[in-house]
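The complex appears here minus one protein chain, its other protein chains still in place.
Letters A, B and C mark the chains as written, and numbering starts fresh at 1 in each.
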Amino acid sequence: MKTLQPPYTSEVIAAHGLTDAEYARIEAHLGRAPTWPELGVFSVLWSEHCSYKSSRVHLGRLPTKGPQVIHGPGENAGVVDAGDGLVLVFKMESHNHPSFIEPRQGAATGVGGILRDVFTMGARPIALADALRFGSPDAARMSHLVKGVVHGIGGYGNCVGVPTVTGDVMFDPEYDGNILVNAFALGVARKDGIFLGRAEGIGNPVFYVGSKTGRDGIHGATMASAEFGADSEAKRPTVQVGDPFIEKLLIEACLEVMSTDVLVGIQDMGAAGLTSSSCEMAARSGSGLVLRLDQIPMRETGMTPYELLLSESQERMLMVCRRGEESRLVALVARWGLDVCEVGTVTDTGRYVCTWHGEVVVDVPIGALVDDAPKYNRPMAAPPPMPVLDLDALPVPHVGAAMTEALLSLLARPTIASKRWVYRQYDHMVRTGTVLRPGQGDAAVVRLPETSRGVAISVGCNGRFVALDARRGAAMAVAEAALNVVCVGARPLAVTDCLNFASPERPEVMYSFSEAIDGLAEACLAIDAPIVSGNVSFYNETHKRGILPTPMIGLIGLMDDASRAVGQAFKEAGHEVFLLGKGDFGLGGSEYAALCLGALQGPAPSLDLAAHRLLLDTLLTLHEAGLITSAHDVSEGGLAVCLAEACFEFGVGLVATVPTTGARPDVLLFGEGPSRVVVSTQDGDRLIETCRFAGLACRRLGLTGGDVLSMRLAPAGHSDATTTLFDAPVSRLRDSWAEGFEQALKGARDPASVGPTTQETEP
Amino acid sequence: MTRFAVISFPGSNCDDDCVRVVNEVVGETGYKVRHDERTLDRADVVLLPGGFSFGDYLRCGAIARFSPIMDAVRAFAAAGGPVLGICNGFQILTEAGLLPGVLRRNVGLSFICEDTFVRVEGRQTAFTNGLEPGSVLKLPIAHNEGNYFADDETLNRLEGEGQVVFRYCTERGETGLPGRPAAPNGAARDIAGVSNVRGNIVGLMPHPERCCEPLLGGVHGRQLFDAVLRTIAGDGGPL
Amino acid sequence: MKGRVTVSLRTGVLDVEGKAIGKALTSLGFGGDIDVRVGRVFEIELPESSPEVALSRLKDMAVKLLSNPIMESYRLELVGSAPGAALGTTGT
Partner (left out) sequence: MKGRVTVSLRTGVLDVEGKAIGKALTSLGFGGDIDVRVGRVFEIELPESSPEVALSRLKDMAVKLLSNPIMESYRLELVGSAPGAALGTTGT
């Protein structure tokens, strides 16, 4: 990148992601044209990614308060009280664009970044989770992207030694041109050991710690805010490379430094690197900073101030040290073999000043960079209504063999199939705290260190429902995450989000964003779990084609006794199985409809938040009474898939009888919607009693046992003949489910062989 | 109290787990010894834990073997002290020449984290002292390079000397089923762990420290810790 | 005949492996600040053909599978014959 002098051409300004109006504001703030490095600094801090310029007006509507909240949004990660003098620190963040360009490094550095957000607050990371959205497995590059992303996440988390304990993977052609890679990290700290990103104390020295700075990811932050197009090839050389070994050293070094009293504040260098970390620290404290850029450890020769300010080299931290403690800090960090050097000083000028061999190259008011960043209330317009699914156009598979075939096809869909191929590549047991592993429960459970308590984690969001109805779909994402956490026996505590949307400059996208915010807010209020951290990722589109709007949710819950965590699988024969709750469900937005129609049609099922809350509370009561031996929520694939999944881990079958409601069998079996859970119990009478007392719908489905899963319609009218909807050996269902993911990646599954064509095979 | 020194390389990430298990589950004294130290601080047992010692971008353990503490480990082992290398620790012991063979990349070319079954084989070692030969343990693995390799001559010798300590097997203890290797990582002759001739140095890929509590889904790992306590107490075993 | 594709990181891309090895060499007493870059070599058996055909085949393999243009460049050689500019090419 050449050093240019003002006046800048419109192309140069546009290349910095700035509009002409925004550029004019910069000149007005400065009373002159910005220098080249100043232009770079404004471009990254005023990017969508750093400034939240399109989302800030809406984010204020999210509920962020509660007795459990210690630090809400605004810090590097959210902090909630976990009792016993401990706090939980957690956050989720996107690395979508870098992962699309270079899946392995993009995903790896996403994990690195979210870990730094957590340990920079003084917390020891104890768990990771990943929420991934891919396009159709046979879309161009898709299997390469899937493999690369999983490899990258595993490679980083495994080496750093933080277990990746859960995640969520869905496939939909709407993500063909723009995959989502959202990484979640959770850490634990002592309540009095929290550190904040503050640059306080006039004259205190500023230290740079970690890897040297290279030309990685220059313009990464602006890239993340720009949509893909023909020129995304040209943006390629900006790929950042992660070094998990250095990250591991950073974690240990930082936590060790933070256990002393040498630090005033600390912040990781994330997107927009040195610029954003230093400015944010000074802005939070209302102070100023002088940085001597020539002092920064450099990996390459000939680096310019512009490059040093904008580089997104990984594994770097900025620390403000108490004056007089410099040598202690240096000694502590050097013991870990990391670079550490003094690069600046805290001032009281309110200005961000950078020098280069004594010459001032940046001198701007910090307020202009951070607080006065542009803020837009972008135009919104409701999108045209989504098409409504015409059930009559969808052939009903005949009950029996064809229905079994349909179920087998559904179980093999990569969205529903076992994710073992993914989580086998993640060390999910390191730190000896994983109580419920991936695949075992609706949420993962990790031990809260030094206690017998457990933390449950669930991440996810079904973007189809958000596309059909943004408000409802977003609320459903929260509702499902909460239900997952309650299924294992934990009480929802707090939420983080990662709001993945297309271009905010399109009114219908902005409308869905705003609606989603309201949906999240309603649902979080209904379950008493405030949002304490989050991230917005806009411009998830290629050639104007947007993704399914995907407000990803990460929800944590607490349980008093981790050893009582409940899995999703039927444990043994002879347990009674019940369906709790009577949430709305249908084929609109369902995986079954996607399988048969390949197009998204509505409507989304409705969500009754009060009824959902009742389900959560009653389920917790049942857990407390020790009545639940397994619990699994009904989600993608509907009731039939839910029951099948509950049979797999221990190979325990079930003959389930469902009432004849007049609904079509495919709707009954594969319809999706919120607020339904399948549980098993050893004491059906007490369970019924408890539900009746609470006013929760509760229907007995059958008794576990055998090695077959079968669903029957209860006798209608006076007849006592049941109709068998399907009947299949558990092992057969499990094979289809166990192999589906890899088969899809291999492309071995012939798309023509699945779907309602099974109609013809029925005699 | 038996003192377990857990060697901590910069990229070790199971060192805390080992210390915790020794202290809180086994009920003995576990403590970390940094890679750049030169003494083991009155250790009775030395554990080399899992992790990525120095990033392990080159061969795993290739750099760690030069750490100052390794001289102390060598001397401790030469005097007959019990040394257990777990996962990365096993890799380090082979690179250091304290155990035969080498651990190559898994045949599937990907990291594997899952429960495995291993069968107790060979002679009694410091860490299998008292374990029933042929008994099957459920132990988790988590590695990218666990594919045990040595030339045939070495493998034959190891088998002949009873230095193959653990073999991957099925839940019922079978190995060598036609067309279905028991080792998930391609390890030669399904080898999961080996010892030196004397039997005081043992290396294995599975993580016994991850399954010493019912809460974590298994307790079989505990048997290795109990075995070495018997060894220390002079209750049979190779010392 | 045999071809050799050597794939290395493009200049400027962080070489984590090289960095770690350089440090290790230093601590082994080989001197301070040793610059190491790590790459991969693929030795590939090719059907007999003219050097031009063989090289273009090799290039195809390098571009399609063996190298990642976002981060890596490659060098091609035919082995057995004297390597060098005449029979090798490089690309990104």
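By our rule, contacts are C-beta pairs under 8 Å (C-beta built on N, C-alpha and C of every residue); 3 or more make two chains touch, one makes a residue touch a chain.
All values derive from a computational prediction rather than experimental measurement.
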| item | value |
| --- | --- |
| Touching partners, among the displayed chains, of the absent chain | B, C |
| Residue, one of B:28, B:56 or B:95, that touches the chain absent here | B:95 |
| Identified contact with the non-displayed chain, of B:5, B:19, B:48 or B:63 | B:63 |
| Positions on chain C where the hidden chain makes contact | 6, 8, 18, 21, 24-25, 28, 30-31, 34-45, 47, 57, 60-61, 64-66, 82-84 |
| Absent-chain interface as seen on chain B, which is shown | 58-59, 62-63, 95, 101-102, 104-105, 107, 109, 149-151, 186 |
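Throughout what follows, only the chains that are shown with their structure count from here on.
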| item | value |
| --- | --- |
| Chain centre separation (chain A, chain B; CA means) in Å | 36 |
| Per-residue overlap in chain B, given as positions that touch at least 2 other chains | 54-55, 57 |
| Overlap residues in chain C, where contacts from two or more other chains coincide | 16, 20 |
